[in-house]
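One structure coming up, written as structure tokens, with questions to follow.
A single protein chain has been omitted from the complex, and every remaining protein chain is retained in its original position.
Right after this comes chain A.
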Amino acid sequence: MTTLNDTMNLEKESQGIKKKRKIPSEISILLVLIGISIMFEILGWIFVGQSFLMNMSRLQIIVLQVSVIGIIAIGVTMVIITGGIDLSSGSVVAMSAMIAATFAQSSSWPKVLFPTLTDLPFVVPLIVGLAVGALAGFVNGWLITKTKIPPFIATLGMMVSARGVARWYTDGSPVSGFTKEFAMLGNALDRWMPVVIFIVVAIIFHVVMRYTRFGKFTYAIGANPQAARVSGINIDRHLIKVYTIAGLLVGLAAMVAIARIKTAQAGMGLMYELDAIAAAVIGGVSLSGGRGRIAGTVIGALILGVMLSGFTFLRIDAYYQDIIKGAIIVVAVVIDQQRQNKRKKTT
């Protein structure tokens, strides 16, 4: 601001603010991921007699499983950064999947639900799925901003209702027999398609959160809603956008999931919301809002994926897997809490 130059005469004294980039906190999470991978590698050689990492099909399965949760977790990350929470993701996966699946069926399938809706181009079910997810997200955002109920309650309501819609829509029967085109969404590129979609979505939202006004508003609202308001930010409108986008990503994840496994069931997506929240929290996203990055969430999702695969690889009982997973989530939040306390003490 040149106008101040002549008035304050401070140029000579001001020493210039040094450029010094801090090491991003994602690096430490990445180190955890590498550490865990190496641990499984070593344990693999000891107990199973084979390599954990040098196995392409295992690695592919890990990233494929991570992709669906990862796409959801990116939306959830934005919601958590605003200071909110979204419990409805898992149920909305089922709702979007069930509704969109009925638009994706091939006429050659013997049990077609709606004979008039067969052999449609793949964009039709895709758009339907995205729209159902976005609508659910919009309703979440609308409830939170207009009725001022806590995000926990609004999305809890959506979680229960969306599951109900998923069951009611086909009376509980699964939907299969998709067109080849639609199935490509989950299997193209030598079955790497979901991973490609996940990476593209992650990059887009990484850029959005760091370099656009939308991203800056999201952080500002989570950091201090009152200050954000005084800065001229329309909080309600922005929150509705964030929840709608989070819902849209849930819809996308649902499409990828059913295209890959070639069937949609009302019971699918169970506990996905918690896995997505866990991925974000492990990735360093603060549940009190205003802090966290997409890159962290991606790594957090990978940590979850590697752990599950590793436990299975070591033939650890599924019950133990859940117990350990729960402990990891709690530990991640404890670490986050301690980081915050430390920050408070320094001021």
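Please note the rule applied: a contact is a pair of C-beta atoms (placed from the backbone, for glycine too) under 8 Å apart; a residue touches a chain by one contact, two chains touch by 3 or more; residues count from 1.
The rule is simple: contacts and distances are computed from a predicted model.
A single chain of the complex does not appear, and UniProt lists its protein name as "Ribose/galactose/methyl galactoside import ATP-binding protein", one of "Ribose/galactose/methyl galactoside import ATP-binding protein", "Helicase", "1,2-phenylacetyl-CoA epoxidase subunit B" or "Ion-translocating oxidoreductase complex subunit C". The missing chain, though absent from the display, is touched by one residue of A:Ala104, A:Leu130, A:Ala202 or A:Ile233; that residue is A:Ile233. Contact with the chain not shown here comes from a single listed residue; of A:Gly70, A:Gly84, A:Gly269 or A:Gly290, that residue is A:Gly290. For the chain left out of this panel, the touching residue among A:Ala220, A:Leu239, A:Ala264 or A:Ile294 is A:Ala220. Mapped onto chain A, the footprint of the missing chain covers residues 1, 3-5, 7-8, 10-11, 13-14, 16-22, 211-214, 216-217, 219-220, 222-224, 226-234, 286, 289-291, 343-344, 346-347.
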